[in-house]
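Here it is, the structure in full.
Omission of a single protein chain aside, the complex is shown with its protein chains in their original locations.
Up next is subunit A:
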Amino acid sequence: MLESYDVVVIGGGPAGMGAAIKAKELGLKVLLLDDNDFLGGILPQCIHPGFGLHYFKEELTGPEFAYRLINKLDGVEVKTSARVIEIQNYSDLEKFVTYVSPEGVKKVATKTIIYAAGARERHAFEIGIVGDRVAGIYTAGEAQALMDLYGILPGRDIVIVGSGDVGLIMARRFALEGCNVKAVIELMPYPGGLARNLMILKDFNIPLYLSHKVVEVRGRKRVEKVKVVKVDENLREIPGSEFWIEADTLIISAGLIPNVKLLQEIGVRIDPATGGPVVNDRLETSVPGIFVAGNSLLINDLVDYVVEQGETAAEGAKEFIENGGIKSTRWIKLVKGENVRLVAPHYLSGERDVWIYARVQRPIEDVTLEFPEIGKKLRLPVVKPSEMLRIKLRGEEIRKAKEKITMQVVKNE
């Protein structure tokens, strides 16, 4: 006989732990699987503060945040060094999960799955960098792991691609270790990170090149210089604007992509805008009983939201198990309107309040966030692609819509 569970949570980062803790509180039998040797996902290597203001009501570092969650896992069966290699959707009520660990290849049965396997970073080849394939090119997360998990300093003269929070935090990290951070290069005409992280550039005197891109790396064995070129408003390169920066290290912080390969293999529908699955307000994917949370759902900026998604998914799993499926309702589609780049969840039942997560296309000041079909409006001083919008829609509001609700962001007259 296979061992069987109510919920198998795949991924032991904050989303997965949040889901497992909640599922256990709801009285479910939970198995949590992670392929690292330790829990916490990416958190243990994020030694800077900025975690947990919403969830724990105090500011923590990544390892502290992870530690607190780990302490709440009591009663959850946990396996680390356990890599899930296959999900089988036998029926809406019965699924199998196969994982590899030093104990062997094992298959377990489960009623539901909460998939919280995080994301991966875009690498140099994906963003079209050509030239020599030499040492000294790292993704930001990889460099962070080298430094903060394994105590290795990657280089001394650093160029960072991408001014998102990850890139900025790595800029500070390198500067604090005595490296010379020569530049942060940003493709867009505006910076990608949170305002508080942009302060880092001022604090450490690091030049930021907006509307620029790194196009080429040259070096014999290791990076020696990188070629930068300016782009116009359509992101087209401006001929003659090229220049070289000497550096021994190039850090790529060009965004994350949800890790959804295992889900794609069983036919889960993916939203090209988020890169994660299309989900309903229980964060259930297009395959019944499979829920998703955290960066596998969409790329988040705050760990607190990630945990929240884990909890929502756990509540979904509970309802699924109790009712033999999520009760069918008239699903109201949430669609992207003007200046909205992505939004999730995609289908709303109107039976409950729901947190909406969204990102805009471009930064604008003095705007109104509107849901015209239900007459909801919210005035905001500013919106930026780098800052995820999180809005609660109430059940009764949602029920006012016939078949769809549009979300749009319009500039105030």
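To be clear about the criterion, a residue touches a chain if its C-beta (ideal position, glycine included) is under 8 Å from a C-beta of that chain, and two chains touch if they have at least 3 such contacts; residues count from 1.
By definition in this document, contacts and distances are computed from a predicted model.
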According to its UniProt record, what is the protein name of the omitted chain, chosen from "Tryptophan synthase beta chain", "Methanol:coenzyme M methyltransferase", "Glycerol-3-phosphate dehydrogenase" or "Protein-export membrane protein SecF"? "Glycerol-3-phosphate dehydrogenase"
Which of these, A:53, A:73 or A:100, touches the one chain of the complex that we don't see? A:100
Specify the residue from the set A:17, A:43, A:87 or A:179 that touches the hidden chain. A:179
Going by the contact rule already stated, which one of A:18, A:154, A:191 or A:258 would touch the omitted chain in the full complex? A:154
Of the residues listed, A:13, A:141, A:258 or A:310, which one is in contact with the missing chain? A:141
Chain not shown, touching residues in subunit A: 35, 81, 83, 85, 98, 100-105, 107, 120-121, 123-126, 128, 130-135, 138-139, 141-142, 145-156, 177-179, 215-216, 218, 220-222, 248, 261, 264
